[in-house]
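Missing here: one protein chain of the complex. Every other protein chain is in place.
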Amino acid sequence: MNIPKLKNLDKNNFFLMAGSCAIENRDLAFEIAEKIKGITDQFGIPFIFKGSYRKANRTKLNSFTGIGDIPALEILKEVGEFYDLPTVTDIHESDEAAIAAPYVDVLQIPAFLCRQTDLLAAAAKTGKAVNIKKGQFMSGPSMGFAVEKVLHENPNAQVFLTDRGNSFGYGDLVVDYRNIPEMQAHGVPVVMDCTHSLQQPNQGTGVTGGKPQLIETIAKAAIAVGADGLFIETHPSPAIAKSDGANMLPLDKLEALLEKLVRVRQAIV
Amino acid sequence: MNIPKLKNLDKNNFFLMAGSCAIENRDLAFEIAEKIKGITDQFGIPFIFKGSYRKANRTKLNSFTGIGDIPALEILKEVGEFYDLPTVTDIHESDEAAIAAPYVDVLQIPAFLCRQTDLLAAAAKTGKAVNIKKGQFMSGPSMGFAVEKVLHENPNAQVFLTDRGNSFGYGDLVVDYRNIPEMQAHGVPVVMDCTHSLQQPNQGTGVTGGKPQLIETIAKAAIAVGADGLFIETHPSPAIAKSDGANMLPLDKLEALLEKLVRVRQAIV
Amino acid sequence: MNIPKLKNLDKNNFFLMAGSCAIENRDLAFEIAEKIKGITDQFGIPFIFKGSYRKANRTKLNSFTGIGDIPALEILKEVGEFYDLPTVTDIHESDEAAIAAPYVDVLQIPAFLCRQTDLLAAAAKTGKAVNIKKGQFMSGPSMGFAVEKVLHENPNAQVFLTDRGNSFGYGDLVVDYRNIPEMQAHGVPVVMDCTHSLQQPNQGTGVTGGKPQLIETIAKAAIAVGADGLFIETHPSPAIAKSDGANMLPLDKLEALLEKLVRVRQAIV
Partner (left out) sequence: MNIPKLKNLDKNNFFLMAGSCAIENRDLAFEIAEKIKGITDQFGIPFIFKGSYRKANRTKLNSFTGIGDIPALEILKEVGEFYDLPTVTDIHESDEAAIAAPYVDVLQIPAFLCRQTDLLAAAAKTGKAVNIKKGQFMSGPSMGFAVEKVLHENPNAQVFLTDRGNSFGYGDLVVDYRNIPEMQAHGVPVVMDCTHSLQQPNQGTGVTGGKPQLIETIAKAAIAVGADGLFIETHPSPAIAKSDGANMLPLDKLEALLEKLVRVRQAIV
């Protein structure tokens, strides 16, 4: 793992990408980062702080899409500097790569966009690490082509792949754990997104549903089969979060969850 | 249907979006347009000529991606003017909307990108008609939110929705014909893409497979249930086409196919 | 088609298997048969009267399972004799084949049971025609093995295959029309079950849901792609039917539906 400021790499633990879904405001970002940093240092977990500066593919037009790109990116940068943490954010079109790169350490490619060659190349060109989410319509083996698109542009790029489940009928997703070893075969770390893989898309209301009580199930299975990292969105009060509230983990439950997961990790290494 | 240069609208027939997958060269584009125009005029079918100027989401990096954006768009424009036909091409990032719009009559949003709010808005802003493909992971009812995103930006926009199948396991797609009436309920014409709905994605080779012998099956069912239009990629020699050869209809089979489909159409109106 | 008492075979039309889901009582069976016979004779449609004498795989224990096997079978026999119609019923275990065969002309194998070799063989042994429903988990090509199991036992058996949709996530089914030509390639007539393919299984209530307003969509597509027959459950008052009420067609809507379907059929032959 070659990510600036990433700590605890000597602990042989899984790493964690976590934060709120969107950057809602400065105080909240600092509160979440501080809390997660404390917990992950205690357990020896490498931690990357996550926040979206813009939500570009909300189901409905009138959903929250952000507080403004640069203000949100500035907050990410401040959090990263203040807590000496790497940060990650997602980009949606090629020109966002160069805009976002100066503020963060990892650029994330959303699942729907994992086949967009120009976007992958633009992310690679920044020299930042690139986290590609597996499309809900993609097999693990096929994600090797996405990795190649990044490495062709920048052979030294640090790439990860993140699973967030497969389409399973219209209103449900299912995680296929066979994809973890199959994506690791591409020679990159593989992450399980425990938040979005529990979404229930295509709800009539236009608000994606969820089953947050199953986060622990999704995460434990991932660690047991050897996932290198976890992605978890968390919020002090998911019910009032401005996006993805249906699946975020209440922040005060993170410590107990990670404690269990560290035990599973120790059983398999 | 409010599309410039669209003929045969008084015939109460389905309309046809057809052409080769990518614009490969000027001669081929003219050959295909002339042939299809002749056939569709004979049957009284409104015809929109289709060609991609750039293939932005090929599975593999080394696949053909185009002859250059502007040269390909120029060919589309020439075809449209020479044959007095409307044309359609697909765009992948917001800034392509303004680039492509002067050359064509319809902007198409690829299925993977049907939730990208910025892209839909950029297409709407051009004043051109917008054809949104249903994502392989989207329900018909949910596509109403995509229509709203376009109409919010431009209340007078002519919007269509096109079905190209649903993910069905990793290596197959299945067309759900319930989506045709369910998408028509959004108040827009609905098109069946008879080419891409037969794809077999996620093949180990990185080359999407297909079942072109079933194009007639896909098309007949669509017309029978009331689809307003069809989308068919065709090529004089699919085996040597530079993209999507696995599913393109040989051009010399188009006339016989359309003749059958017109009969089905007459039976339901 | 080699079924005793089957009329209208010279009309080059699709055939119809129709009736109520379960045999609820004698009067209702006669009422439904008489009504459908009148309509199908008017349109020149070969008609097989359908009724289940036992519902063996209801989701919930306390659902209606029948009025008694022999009383229900007697009603089927009477209907067949009175109206000079062939009849069909479904069997669930091998010993039911010999029990039911004397009362009906076609034995139907439920979708969940389409791989049970003993059941297929027992049905074949009776000499009656055998209608095998495609499992929701089976491909069209694989159904050839089920046909072989029947023909191995009785090389002269009249076999049909009936599609009733595929599992599509837990709570939905999707019909894949590619299966119609692919099952016809086994050399047998292929039927579309327009009732059960609209089921919404695995509902929390234990009562399977449905979308009966889409029966016409399912049926038109089937006829357009060349299905040899249709299977439709119908009831004078679906809301009070003792099983499958969620998807049965109101009997008074059958005539208008068949009129449309006959027109589609005429367009393709």
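The letters A, B and C name the chains in turn, as written, and every chain counts its residues from 1.
Just so it is clear, a residue touches a chain if its C-beta (ideal position, glycine included) is under 8 Å from a C-beta of that chain, and two chains touch if they have at least 3 such contacts.
Predicted model, so just to flag it, every value in this text is computed and none were measured.
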Response to the item:
Going by the whole complex, the chain not shown touches A, B, C
Fill in: Absent-chain contact - pick from A:119, A:218 or A:241
A:218
Worksheet entry | Selected residue (touches chain absent from view) among C:39, C:123, C:138 or C:159 | C:138
Response to the item:
The one residue from A:34, A:95, A:176 or A:255 touching the chain left out of view is A:176
Worksheet entry | Omitted-chain contact residue, chosen from C:19, C:46, C:171 or C:238 | C:171
Response to the item:
Only one of C:19, C:51, C:80 or C:201 touches the unshown chain, namely C:201
Item to complete: Since one chain isn't shown, list which residues of subunit C touch it in the complete complex.
Response: 56-61, 65, 92-95, 112-113, 115-119, 135-139, 141-142, 145, 148-149, 152, 166-167, 170-171, 201-202, 204, 206
Discussion item. If the hidden chain were put back, which residues of subunit B would touch it?
Written reply: 168-172
Discussion item. Counting contacts across the full complex, list the positions on subunit A that touch the omitted chain.
Written reply: 166, 168, 174-178, 180-181, 211, 214, 217-218, 220-225, 260, 263-264, 266-268
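Quick note on the criterion: only the chains that are shown with their structure count from here on.
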Worksheet item: Can we say the copies subunit B and subunit C touch using the same residue numbers, with more than half in common, or are the two sides different?
Response: same
Item to complete: Would you mind pulling out the distance in Å between where the CA atoms of subunit A average out and where those of subunit C do?
Response: 49
Response to the item:
Chain-centre distance (mean CA atoms) for subunit B and subunit C, in whole Å, is 37
Worksheet item: Residue numbers in subunit B touching 2 or more other chains?
Response: 166
